[in-house]
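Let me begin by handing over the structure; questions about it come next.
A single protein chain has been omitted from the complex, and every remaining protein chain is retained in its original position.
Let's turn to subunit A:
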Amino acid sequence: MDQNVKLDEIKTKRQMTSDYIFRFIVPIVFIVLCGIGYNLSELQFTFVLNEVITRLARNSFLVISLIIPVIAGMGLNFGIVLGAIAGQIALVFVTDHSLGGLSGLLIAFLVSTPLAIVFGYLVGQVLNRAKGKEMITSMILGFFANGVYQLVFLVFAGTIIPFKTEKLIISTGMGVRNSVDLIGVRQALDNVWKIRPYQGLTVPMSTIIVVGLLCLTLTFFLRTKLGQEMRTVGQNMHIAEVSGINVDRTRITAIIISTVLAAWGQIIFLQNIGTLNTYGSHEQVGLFAVASLLIGGASVTKATYRQALLGTFLFHMLFIISPMAGQNLMGDSQIGEFFRVFVAYGVIGLALLLHAWQKRGKK
């Protein structure tokens, strides 16, 4: 029959519609930007590389935590702020109990997990009632959770919630201090295995291995029954429902996984930094992670860990070089800073816009 002809048609059609350049346009633009910025900044290569590797190890976990909700069709989960909060609560807990080292860090992971599961469940419940508006809903939920977090840490801590370590509490006896020194767990994970291949270059191998394991687990997960169900739900909720998949439950599971990963991600992030900015560390987590993922070429409906890693790399590269580039170009490092903020928000706006256009195009 004429089947062969038709199949050829399908294949060429696919190539044409996928339109490779357009697909990779965002990462390409950012690679070019990074290249120009790097030249302008006149920074040393080793310095930039060292910084980028540190930040890549520090941030990737958080960015990867966004992938599963994207696959389940829930868009970019700005609600990972709640996961970050769970992580921070766990870190304050271990610091308060003077637990340290790798074991202290593991306890922090353990403490954060049930919290994150509860938070994730609640977020999932809300998002199931706001189908199609997940992104804005999760963002507002993040703001709301921040308010509750402040209430607990500013008012309840030291009064209702007893603290063992007094220096964590403000001298009035109410509220956790603005910044908490994470002495016990500082770089606890990074220090397990670090290599210094060059002068001025430190590679936290253990953290990178953890991120690598996460990528492997993610790949494995997507080949499981549950992973397939999530992909189905992400593609078409109605068809999933008709073929007998419990859509609401699958969506909640996706958000719970994302929130738990975000909690762990925030712990990894903070153990590297070494200080917890009690009222600020979690605030921008959602925004920066989302921006990183999008810069890597992900969209609201499609994301892979490769995109997450590439995006994190590019985003933080821009972070490092833009102040110096701004300084050298305009004589003001603040200009570079402005540019970076503009880029972070701009790329999110652009990605959402592109998504809306594509959706309209399909109709």
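We adopt the following convention: contacts are C-beta pairs under 8 Å (C-beta built on N, C-alpha and C of every residue); 3 or more make two chains touch, one makes a residue touch a chain; residues count from 1.
The rule is short, and it goes like this: contacts and distances are computed from a predicted model.
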| item | value |
| --- | --- |
| The complex's invisible chain, by UniProt name, from "Probable glycine dehydrogenase (decarboxylating) subunit 2", "Exodeoxyribonuclease 7 large subunit", "Monosaccharide ABC transporter ATP-binding protein, CUT2 family" or "Sulfate transport system permease protein" | "Monosaccharide ABC transporter ATP-binding protein, CUT2 family" |
| Listed residues A:103, A:159, A:178 or A:243, member touching the removed chain | A:243 |
| Touching residue (missing chain; options A:110, A:183, A:213 or A:226) | A:226 |
| Hidden partner chain, touching residue among A:98, A:235, A:275 or A:334 | A:235 |
| Touch list for subunit A against the chain that is not drawn | 1, 3, 6-7, 10, 13-14, 17, 220, 223-226, 228-229, 231-232, 235-236, 239-240, 242-245 |
